[in-house]
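Every protein chain except one is present and positioned as in the full complex.
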Amino acid sequence: MKGITTGQIKMNIAVLSGKGGTGKTMVSVNLARIAVPSVYVDCDVEEPNGHLYFKPEDVVCEEVSVLVPKSDPDKCNGCRECVRFCRFNALVFSLDRLTVFNDMCHSCGGCSVICPQEAITEYPRTIGHLELGRSGDVYVRTGIMNIGEVAGSPIISRLLDVNTSPKKGITFIDCPPGSSCMVMESIKDADFCLLVTEPTIFGTHNLKMVVELVTEFDKPFGVILNKTVEGEADPSEEYCLENHIPIIGRIPFDRELSNLSSEAKIASEESVRFENLFQSILDNISEMV
Amino acid sequence: MKIIVPVSDNTDDSNVDPSLSRAPYYMVYDSETGASESISNSAKDSPSGAGVKAAQTIVDAGAEVLLTVRCGDRAYNVLNGAGIKIMSASPGKAKDNIDAYLKGNLSELDTIHEGHHHGAN
Partner (left out) sequence: MMKQLLILSGKGGTGKTTVAGAMTHLFRAMACADCDVDAPNLHLIFGNTGKEQRKDYYGLPKAHIDEAICTMCGLCSEMCRFDAIKVGYTTRVDSHACEGCGLCEAICPQDAIEMRPVVAGDLRLYTDLEKGVFSTAQLRIGNGTSGLLVTEVKKQMIGAAEGTELAIIDGPPGIGCPVIASISGVDMVLIVAEPSISGLSDMERILDTARGLKAFSAVCVNKADLNPRLTDNIVTRCREREVPYLGEIPYDPEVVRVVNRGLTLAYSECPAGVAVREIFERVAELLYEGVVE
C-alpha cells in the first residue's frame, strides 16, 4: 500500500549525514529519480556530485555574486579605519593604497559604512554559479563554488530560492557533510530531514551530531541505515531504537549498488531490485509526513 | 635598514619560527644601530586571514627585508607589493640568520605556498 504518492504533495526533504561518504548523494539521487516529478538540489557546493549521476540537459547557468569593496584613491587618506574594522583581515593598507583580498571578504558592507571619507564603494564579484537543468522529470539544480572562495552560503541560499520546479512534487536537498553553517543554510526550508548513517561506531558518533543539529532547528527527522551488514550488531540502529528515532529505511551493503554508485550510475534505473528498495523508502517517508 | 624575522619567543636568543603568519613574535633588527626588539604578532590568533594581518604588521614595522622559512601567497602579495625583500631563512637562531643575510649568504625565497582557503565560518 502506498502512502501519499509524490506528485500530489509539495515538500522539501533535506538529506544529510554527519560525515562524508555515508551515501547521502546516492540516497538523494535515487529517491529523486523514483519520486518524479521531483527536484534535486545539490547544496554541497564545494564538491557537488549529484550532477554526475543525472547528467542534466538543457542546462542554464546563473552566476552568483557577492558585493566586495573598493577604495577611491582620491578620497582615501590612509586613516586605516577600515583595516582596523575588518575582522576577516580582508583589507591591507600599504604604499598609500588599500588592497582588498576578495576571497577573505564576507561582504558585510561594514568598511563602506564606516569609512570617514566615504571613499569605499561596493561592486559585485562572482563567487560561483548555479546550473539548472533537467534529467527526465527530475529538475536538477547544482550549486558550484569557485575554488578558493570562503563562503558557500550565498550560493546555497540562491539555489534554494530559485524557482525552476513544478508546483507540486518533492524537493530533495542534498546537503554538505558535517554540521557547519552551510549545512544549517541548506536545511532551513526543510519540512523533513533524512539522516543517512552507516553501521560503524564512527557513523553513530557522527549521527549524534547531526541529530543535535536538526533537533536544534526543530525539524522532524528520520534515519536511513546504509551499508548494513547481515547478522551484525548495528550501533547506529541501537542508538535510534534507544532514542525513539524513526528508522525510515535500511539499505544493506551491496557490491552491485556500490559499484554502480562509484560509476555515478543511478541504481534504481539499472535494476528493479533497487527501484523497489528506494520506492519502499519513499513510501515510508510519505507515511511519516 | 630594518630586518624582520618571525620568531618563536621574544628573547634575543630566539629561534626562527617555522610559520610566518602564526609566529608568536617578530624580531625587528635595525642594522644601523645593531639593536633588536620584539613585537608581538596579533595575527596568530586569527581563525582566518592571518597571512594578510601579519603582512600588515610587517609593513607597519617599517621592514625592508624579511627572513622567513615559509611565506603564503597572500602575505607575499602584500609584502612584495610593498617592496619588501623576502629571503629564505634556515631553521635555527634568528640572529644567525640575520648575520648570514648581512654577509650576503642568504638567497631569495623561491617557494610561495598556496594560501589557505577557508570553508564557511
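Which chain is which? They are A and B, in the order written, and residues in each are numbered from 1.
Going forward, a residue touches a chain if its C-beta (ideal position, glycine included) is under 8 Å from a C-beta of that chain, and two chains touch if they have at least 3 such contacts.
Because the structure is predicted, anything quoted here is derived from the model rather than measured.
K.L.:
Given that one chain is not shown, which residue among A:14, A:213 or A:240 touches it?
P.N.:
The missing chain is touched by A:213.
K.L.:
Which one, A:46, A:131 or A:174, makes contact with the chain that was left out?
P.N.:
Per the contact definition at the top, the residue touching the missing chain is A:46.
K.L.:
Identify the residue among A:9, A:36, A:114 or A:162 that touches the chain left out of the display.
P.N.:
The one listed residue touching the chain not shown is A:114.
K.L.:
Would you indicate which residue among B:12, B:30, B:45 or B:96 is in contact with the undisplayed chain?
P.N.:
B:45
K.L.:
Of the residues in chain B, which ones touch the absent chain?
P.N.:
These residues touch the chain not displayed: 18-19, 22, 45-48, 50, 70, 111, 113-114, 116-121.
K.L.:
Under the stated touch rule, tell me which residues of chain A contact the chain that is not displayed.
P.N.:
Within chain A, the residues touching the omitted chain are 18-22, 46-47, 49, 52, 85, 87-88, 106-110, 113-114, 177-182, 184, 198-202, 205-206, 209, 212-213, 216, 229, 232-233, 235, 253, 255, 258-259, 261-264.
Note that in this section only the chains that are shown with their structure count from here on.
K.L.:
Where the CA atoms of chain A average out and where those of chain B average out, how many Å apart are those spots?
P.N.:
Those two chain centres are 40 Å apart.
K.L.:
With touch defined as at the start, can you tell me which chain A residues reach chain B in the complex?
P.N.:
46, 83, 88-95, 99, 101, 103-104, 106, 147-153, 180-182
K.L.:
Spell out the part of chain B that touches chain A in their complex, as residue ranges.
P.N.:
Checking each residue of chain B against chain A gives 43, 46, 48-50, 52-53, 55-56, 59, 74, 77-78, 81-83, 115, 117-121.
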